[in-house]
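Note that one protein chain is taken out, while the other chains of the complex remain in position.
Now for chain A:
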Amino acid sequence: MRFVDEFRDPQMAEALLQRIRPLVDKKVQQLGRPLQLMEVCGGHTHAIFRYGLEQLLPDMVELVHGPGCPVCVLPMGRVDDCVAIAEQPDVIFTTFGDAMRVPGSKKSLLQAKAQGADIRMVYSPLDALQLAKKHPEKEVVFFGLGFETTMPSTALTILQAEKEGIDNFSLFCNHITIIPTIKAVLDSPDLHLDGFLGPGHVSMIIGTRPYEFVAQQYQRPMVIAGFEPIDVLQSVWMIMQQLDEGRCEVENQYGRIVPPEGNRQALQAVSQVFELREFFEWRGLGSIDHSGVRMREEYRQWDAEQKFSLPNLKIADPKSCQCGEVLKGVIKPWECKVFGRACTPETPMGALMVSSEGACSAYFTYGKVNQADHIPSEQLA
């Protein structure tokens, strides 16, 4: 496939690795400790595991898998709200497939569907809008989640519903924003990150400027990265060059997709439909100020939060789950008490095990669970 295959060339990967290795050796010697780089986005986590990039990189580079998987940070209470909407009579509840298996306090959407709720997976919010046109006697609710990448698509779908006067369609808005999240990670006292791989597809919407604070206030290099193996390796090389030269900048490896100024039309649609919430509750990370959006008053007739009365309860994560610590990179997935035992991709307890972009699911699927030396002996017994 064009724009994909070229960025998977093994020879290029080797050429990059040859340049990364001496820079890592030099820096590790200077600092006397391994380097920690965080990939913010779950898409990168997925790519890193799929292509075994962590094994290719020098041992002294540790990749910390950040909080950028929207499915993984969804709190249980929000899943319960989804189930409550879906179980109303005359509702068709639509969602991206990723969210189907996220556990709620009583059940997941998949379990609710098995019990008879009309829940359908869609590829695009536009497909949900089509369903609303086809079933005027039903209320079709779309579960909107994701960072800025996905926000424009739901905003434009709402604008389309307005244009066509489709009243039996609404959005359950759970969109979240990346900048407060990165800030929360940087302010976390138990983290010591040396640099960031920036989220490529969020950045194609918001551009590269909003990240300047990472370099200026927090003195960390950040490289906006694409999702193919060569993209990730080149980005690591760019971070290493910055560290080597004592620079802290926001650089853009993914120029073919990410314009520095972002996407004006997309941002316009987003700000027309959405406004910031005072705070948003995250699984594992708790409440983060201004980290979510809701629909503006003008669009309340398409707002599921206005149309339905929701339980909106705060449900604590299961005690045995350590998703929060994994999300912040404080522990590795295999150090969690339930990893690979009570919590597997088939029967996930924590959200990190649900989505293929979640760190735990990636560790489990790509075999890191089998490394006996990584599992404490009492767990093996």
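Heads up, the rule we're going with is that contacts are C-beta pairs under 8 Å (C-beta built on N, C-alpha and C of every residue); 3 or more make two chains touch, one makes a residue touch a chain; residues count from 1.
Keep in mind that, in the parts below, contacts and distances are computed from a predicted model.
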Which of "HypC/HybG/HupF family hydrogenase formation chaperone", "Putative outer membrane starch-binding protein", "Cytochrome bo(3) ubiquinol oxidase subunit 3" or "succinate dehydrogenase" matches, in UniProt, the chain that is not displayed: "HypC/HybG/HupF family hydrogenase formation chaperone"
Touching residue (missing chain; options A:Q88, A:S105, A:S153 or A:S188): A:S153
From A:E87, A:D127 or A:E325, residue that would touch the chain that is not displayed: A:D127
Chain A residues that touch the omitted chain in the full complex: 1-4, 6-7, 9, 11-12, 14-16, 18-19, 41-43, 46, 68, 70-71, 96, 98, 123-127, 145-147, 149-150, 152-153, 156, 160, 199, 201-202, 204-205, 227, 230, 234, 253, 255-259, 263-266, 269, 355, 357
